[in-house]
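The complex appears here minus one protein chain, its other protein chains still in place.
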Amino acid sequence: MSTASVKLPNWINYGLMPFLNLSVAFFISGLVVWSIGENPFEAVSLMLEGALGSGEGIGFTLYYATSFIFTGLSVAVAFHAGLFNIGSEGQAYVGGLGAALVALALDHYVPWYVTMPFAVIGAALFGAGWALIPAWMQATRGSHIVITTIMFNFIGAALMVYLLVNVLIVPGKMAPETRTFLEGGQLPKLDWLMALFGMRLGPAPFNVSFLIALVMAFLVWVLIWRTKLGFEMRTLGISPSAAVYAGVPYVRTVIVAMLISGGLAGMMALNPVMGASARLQVEFVGGAGFVGIAVSLMGRSHPVGIVLAAILFGMLYQGGNWVSFEMPNITRDMIVVIQGLVILFAGALEYMFRPAIAKAYGRLAKG
Amino acid sequence: MSDVAAIELFGIDKRFGSVHANRNIDLKVAKGSIHGIIGENGAGKSTLMSILYGFYQADGGEIRVDGRPAHIRDSQAAIAAGIGMVHQHFMLVENFTVLENIMLGAEGGAFLKSGTDKVRGELKRLEEEYGLDVDPDAVIDELPVGLQQRVEILKALYRGAEILILDEPTGVLTPAEADHLFRILVQLREQGKTVIFITHKLREIMAVTDTVSVMRRGEMVATVKTAETSVEELAELMVGRRVLLRVRKGEAAPGAVLLSVRNLTVKDNRGVVMVDNVSFDVRAGEIAGIAGVAGNGQSELLEAIAGIRKPVSGEIVVDGKPLAAADPAYMREIGLAHIPEDRHHMGLVLPFEEYENAMLGYHRDPAFGRGPFLDLEAIRADAREKIEKYDIRPPDCRLKTANFSGGNQQKIVCAREIERDPKILIIGQPTRGVDIGAIEFIHKRIIDMRDAGKAVLLVSVELDEIRALADRVLVMFAGHVVGETVPDADEKTLGLMMAGIAA
Amino acid sequence: MDGFDIFVSILGSTIRLSIPLIFTALAGLFSERAGVFDIGLEGKMLAAAFAAACFAHVTGSALTGLGAGIVVSILLSLVHGFASITSRGNQIVSGVALNFVAAGLTIVLGQAWFGQGGRTPTLPLTARFQPIALPGVDLVRDVPVLGPLYANVVSGHNLLTYLAFLAVPLSAWVLYRTRFGLRLRAVGENPGAVDTAGISVSWLRYRAVIVAGFLCGFSGTYLAIAQSAAFISNMSAGKGYIALAALIFAKWRPVPVLFACLLFGFLDAVANFMQGKAVPGIGEVPVQIFQALPYVLTCILLAGFIGVARPPKAGGVAYTKER
Partner (left out) sequence: ADIRPALVYGTGGKFDKSFNEAAFAGAEKFKAETGIDFRDFEPTGDTQGEQAIRNFASRGFNPVVAVSFAWTSAIEKVAAEFPDTQFVIVDSVVDQPNVRSVVYAEHEGSYLVGVLAGMASKTGKVGFVGGMDIPLIRKFACGYEQGARAANADIQVFQNMTGTTGAAWNDPVRGGELTKSQIDQGADVIYAAAGATGLGVLQTAADNGKLSIGVDSNQNHLHPGSVLTSMVKRVDLAVYNAYLDARDDKFTGGTVAMGVKDDGVAYSVDDDNRALITDEMTAAVEKAKADIISGAIQVHDYMTDNSCPKP
């Protein structure tokens, strides 16, 4: 009998299987480390130390996690509506422009907490704007959103480089980046939050956008499971034909879902641009949009899962930096490998163990 | 027809997860016969045949071909054993030509050149022999379904099938085409080939088969000689009891016209005109039934009225007001409810919890939450009420809808639409794949709606259902309403009308 | 330098820049026509480039490098195949994952083995594919018009370049004239038809992704040991995605793939040439315009403004008989 349709309890679906998948990913990563002549156990312990061993480490971990929460939510919202948005990367990039323009315009005049709401709106608007055309193409012309969002990632990169190099650059400066924002354009760090737990943040750029991310995670939860729009999105995502029957307007729902998705991706820019470097730089997104896919997959598109998965990836990032610093033979790119393996095993090979588990479970349940 | 068995099945068993599609099935098909298989939707006919054709693997049991045990691991093995199958859902590559489709898997060499010539020759021969003519260079996409089916048959014959399985071939055929098909089947039998023929239509069984087997709920309940049985007996075997369930209903008291369809023309997704200039009225307090063989435009008509499908021309008038651009949400708003013919495809979102489906389509109702929000408490309370009233089992509104049985799923849909207390109710196949108990319950509800002065439009391919429920019967054929009659009209008249023969 | 020389120069450059696109887009063609979406082309190309450079460095032979590139690329294809055919995982996710793995692993291993920050040692001329002068080049070089075209556009490329141009008609032939091609096209449209014809869907799709890996092996090798003389981290630089765009632009057909790749290569060549030069009446055109143009064109195509690009119908979905 086929095992594909055997029902498994939640603890297997959401606990055991992701755990096994992750374990394989890490095991293979360990093999890679070992094969280049380094000690994988040392690497793991360094990684944990780097990510969680100090207030600063935790600060960095959460800083990276913040970006991943935004992009993970972005991917998840689209996913609930049945859309695979792999354009979060580009939407975040363009979102950075929105945040930066607001910061540049206001930082002379108002304190950060006045700038912030405008920056949130600016980043979200620009990110959403960058999702609009692919959304429109999917909704009205049937162009596959996966392809169009890939294309828009590249178009966005070209656009941003052009703007940074030719328009936003500070005359006479070498790097294609905007001027540094004044305090009114910076999001303050969360030292106080760390202090509550008796830790020192140090220089880690863990900042207010983390709280914005948590608020967004909550709002996404409300949106998906507590609003009519979310209900319509989920209907569309699971059964387009039932959505037609139920009177869910296809074009509008697709576009709105993508705008929200793009907006969330855009807000990711708040974290690096206004929270950390206080200026807009080229390529500041650095792959966080793609990591969002992994985060959303691992978090099963649920905000709580996404926050947890984002923290896991944050640990990977920060821990990886630490490892590469301490073990010069392991470059930071090892993290890219681990990410890839996690995406592969927790995402694409999600069901690799399912048949075996289903069989074992079937036998257990019977016996 | 001889006594040698072309096919013998022993104890075939197949499960799909929790669905037990075939239970311990034995079957014997005589060589050189036409063997009919009937059974309700979901009885397991296609599954059994797909196992025979190597498409699915049985969980247990044995297959013998020509008396020898055959290990049919895949379709390749089936083809090698001389078995050909025309699937219920065609297995054609739509952007390929007829030629390419026929060659696929039987190319006769690593390069296509030599094979194409052979296929052309063979096609010509088959055309002459059976009158199966079709342009080898036509692209499947552009062929009408009847011809597509012909390509499927040619595929099987080209591969030298001695045993030909046809899974519901007539569902997509016009009566003339069906007759042509039957002549071919008879011709095949005369050549000593064996035909297994699946259908829902008892008349066809009576017309063309030598033997008939009946399946019910995954089991093979009987195999009888066609000559020794009757339509009535078969129907009883199929459903498990006398079919003619007459629900008690009083006289209709038709009132004002609530729904009016005027010169409606509708195309399907392929752009084929499925509803052609159709007009009729439905009055308050009556059930208008639309009878017809599946695929004669009923589905498209329903979808157009429900606002799901845009008509090409014509108009729909509700309560005297013509509707411009209808959409399903708007139709609901003005009091038109729709029980779709396919609950899995449209009526329900199976992974949703029951309460979510209990409001599907009405989720924008302020009663289910203010502004943009959903009031889950209110929604669940409402769902529980319906569960109670419709005796939906298990009575748990937090259970995933997929985990309810077919009958209970259908009750969820009915409860949702009927309890809105619409002015107009349009219904497609209300009891497809539903057990007897649920059928009676649902029929009762539909009559109640009528008695409460609603306009009910009922579409069903089950003639008995139409006759049991409808106050007047419209017959659809090839996109037209070919006539109107009373439900008590004799079966022969109705059957002829459905076949498009008499007016 | 007159207009004609510029033209010849840009054409030569177009060809050099198109070659990796052609191989890669053809790779995508085989995979996607069989119903397996592949956005991991980029990663395969990169991994192949790395393997080719490593082996060419160690053995001193370009052909060994090519072999290694092909093998590694096929291995990645098999992983993608396992994920998307056998495990019925999400093909997009698998592609994204492999791109990550390739991008990271090439640097990690390169750094560990050569200690040059992910770069491999520079190869001597003998370990690379060298330009081949076609017969008669020196005789005709001075013939007006045709001479320079023959000498600078047609002749003087390396083996892989000529192979790329051969690969196009060969792919078309395989796709449209062989049994394998017929089945491959069928399985991307309706795997059920293939299955019921007695052909294994999985094995067919595996063969398709292996062909894709094989071709990506060529494109990666070209990057590392024909066009350049070493592997450099991330040297595929998005070419896999451009190739994907070219594939869509060509509506999944081999000969149009060639022209789409040449077009995108041409845009790149023009961008290089036009850099810092003013277009009369317009002024200096930012290079970013040229960089974005392939993607913009593809989107316009996808939006249905220049014909419709209809992807293989069964593309991106794993084949399952049992729901």
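Each chain carries a letter (A, B and C) given by its place in the written order, and its residues are counted from 1.
Simple rule for what comes next: contacts are C-beta pairs under 8 Å (C-beta built on N, C-alpha and C of every residue); 3 or more make two chains touch, one makes a residue touch a chain.
Remember, it's a predicted structure, so these values are computed and weren't measured experimentally.
Asker: Taking the whole complex into account, name the chains on display that the unshown chain touches.
Answerer: Looking at the complete complex, the unshown chain comes into contact with A, C.
Asker: Out of C:60, C:115 or C:169, point to the residue that touches the absent chain in the complete complex.
Answerer: If we include the chain that is not displayed, C:115 is the one touching it.
Asker: Touching the absent chain in the whole complex: find that residue among C:170, C:237 or C:278.
Answerer: Spelled out, the listed residue whose C-beta touches the missing chain is C:237.
Asker: Taking the full complex into account, what residues of subunit C touch the chain not shown?
Answerer: 1, 5-6, 8-10, 12-13, 16-17, 107, 115-119, 122, 125, 131, 152, 223, 227-230, 232-235, 237, 269, 272-273, 275-276, 287-288
Asker: Name every residue on subunit A in touch with the hidden partner chain.
Answerer: Subunit A touches the chain not shown through residues 60, 161-162, 164-165, 171-176, 180, 202-203, 272, 276-277, 279, 281-284, 286, 321, 325, 328, 331-333.
In this section, only the chains that are shown with their structure count from here on.
Asker: A-C versus B-C: which has more C-beta pairs touching?
Answerer: A-C
Asker: When the centre of a chain is set as the mean of its C-alpha atoms, what distance in Å lies between subunit A and subunit B?
Answerer: 45
Asker: Please compute the C-alpha centroid of subunit A, do the same for subunit C, then give the distance between them in whole Å.
Answerer: That pair's centroid distance is 30 Å.
Asker: Two or more other chains touching the same residue: where does that happen in subunit C?
Answerer: Within subunit C, residues 322-323 contact more than one other chain.
Asker: What are the residues of subunit B that contact at least two other chains?
Answerer: Residues 16.
Asker: Could you list, by residue number, the parts of subunit B that touch subunit C in their complex?
Answerer: 16, 53-56, 74-80, 85, 87, 89, 91-96, 100-101, 103-107, 109-113, 115, 155
Asker: Can you check the complex and tell me which residues of subunit A touch subunit B?
Answerer: Listed in rising order, the residues are 1-2, 4-7, 222, 226-232, 234-235, 238-239, 241-242, 244-247, 249.
Asker: Please give the residue numbers of subunit B that touch subunit A in the complex, ascending.
Answerer: 15-19, 59, 306-308, 327-332, 338, 340, 345-352, 356, 360-361, 363-364, 368-369, 372-374, 376
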